Each structure stands twice: as C-alpha cells, then as structure tokens.
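Report on the following structure.
One protein chain omitted, others in place.
Up next, chain A:
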Amino acid sequence: MSKGEEEVKLLGAWPSPFVLRARIALNMKSVRYEFLQETFGSKSQLLLQSNPVHKKIPVLIHGDKPVCESLIIVEYIDQVWSSPPSILPSHPYDRAVARFWAAYLDEKWFPAMKSVQGAKGEEERKALMQQLEEGLALMESAYHSVSKGKPFFGGDRVGYLDIAFGCYLGWLRVIESFSGLKLLDHAKTPGLAQWAQAFCAHDAVKPVMPETDKLIEFAKVLMAKAPPK
C-alpha cells in the first residue's frame, strides 16, 4: 500500500485550535480520515498510547504511525500528500518567514491569549489584552508584507501561516465577546479583518471552524469547572 493510501485517523476535539490546523490541512489535500473525538475531561487509551509524551491532541495516526504537534502534523500532511495545493510556500525564504511567525504565535502570542480568562485582577487582564493587541499589530504588518496584496498569507491560496494563525480566530472572538473589546476588526487591523473573512469562508476551513457561539458556551462550561483561585 502506498503511503498515501494507508488509513488516516485524527484524534481531536472540535473546540481545539490545534486540532483545527490538522483538519484544515487534511481538507486542503482532500484526505479521507476518521475523526476520533476525545471526551472532554478524559483521555482515551489510544491517545495515551499514541502520544505518551504529551498526552495531548491533535494526534494524526497514519497507518500505524502517530504524528504529534499540530504544526508538525501540517508539515507532515504537506509532505506525504504532495500533490497541489501546496501548504508550505515553495521558496525557502518564504517558508522561513512563515515558520518564524507561526513560532511567534505559538510561543508568545497564544500564551497571552490563554492567560486572559484566568487573569488575576484588572491590571493583569489589561496587560495581557495589550500584549494581544501588540501581537495583532505585528501580524497586521506581517500580513501586508507577506501577502503582497493577495488575499492570504500564502498568496492566492491558504497556506501554512494562514492555518497557523487562522485556527485562533474562534477563540479570539470569544475573548472579544467576554471583554467587550474589539481586537481584530476593520478599524484596528483592516488587512487582518479582510483576511479573517476570506479564511473563514474558505472551503477547507468553513466545514470545520467551530462557531463562536458554541465556543462561548464551551468556555462558560470550562470556567464553571475551573478550580477557585
């Protein structure tokens, strides 16, 4: 059996932005896969076996081989299912730029986003929101220089950085809803606002992007279960 024909499973959960990255990449390549949803609050045997190091989703299981970490999964998908559309840019420099920004988002920007809900007091919350805003300003400028007038970071088509960044849009909207503040909109980040619309409407994204209302419901459940501070 050729690499591309082996069975594909994805361990995940609908609210996770990281799982979303894998699903978008699989959709872009028209890969048929079985989506195995983890139950919130518990971890399946398969998950514990496939990702013993982190015990986290997403995990892509291709044949009998588990691939972990969302961005690594996206690169794996692009390499294995190598016919167009390409997910990574073709030029090494553009790839380096895309990987740079994806690393920035995961290592600097997302931790701030994750911490907002659990912030202790107004001061901390304000500082985190400011960090998010500054990050979005950076991404706005990156969008203009990387897209070069085209709709996506990947140019005419959705690419690696679109997926890496776009997966966070749902939760960003949740934060906006809870805080009453706009972070990504036509006034503050006009380029990104347009990009976000185009991204969410894309064929590979629309069927799997969680609705903001459902995420808000889910966030409320999470907060109710969170231990008191």
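By definition in this document, a residue touches a chain if its C-beta (ideal position, glycine included) is under 8 Å from a C-beta of that chain, and two chains touch if they have at least 3 such contacts; residues count from 1.
The working rule: contacts and distances are computed from a predicted model.
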- Protein name, per the UniProt record, of whichever chain is missing from view ("glutathione transferase", "BMS1 ribosome biogenesis factor", "FAD-dependent oxidoreductase domain-containing protein 2" or "Nucleoporin seh1-like"): "glutathione transferase"
- Note on the structure: The one of A:Lys43, A:Arg95, A:Arg125 or A:Arg157 in touch with the missing chain is A:Arg95
- The one of A:Val53, A:Ala187 or A:Ala224 in touch with the missing chain is A:Val53
- Item | Candidates A:Ile72, A:Leu181 or A:Met223 - the one touching the absent chain | A:Ile72
- Item | Residues of chain A (touch criterion as defined above) contacting the omitted chain | 3, 52-53, 62, 65, 67-69, 72-73, 75-76, 79-80, 92-93, 95-96, 99-100, 103-104, 138
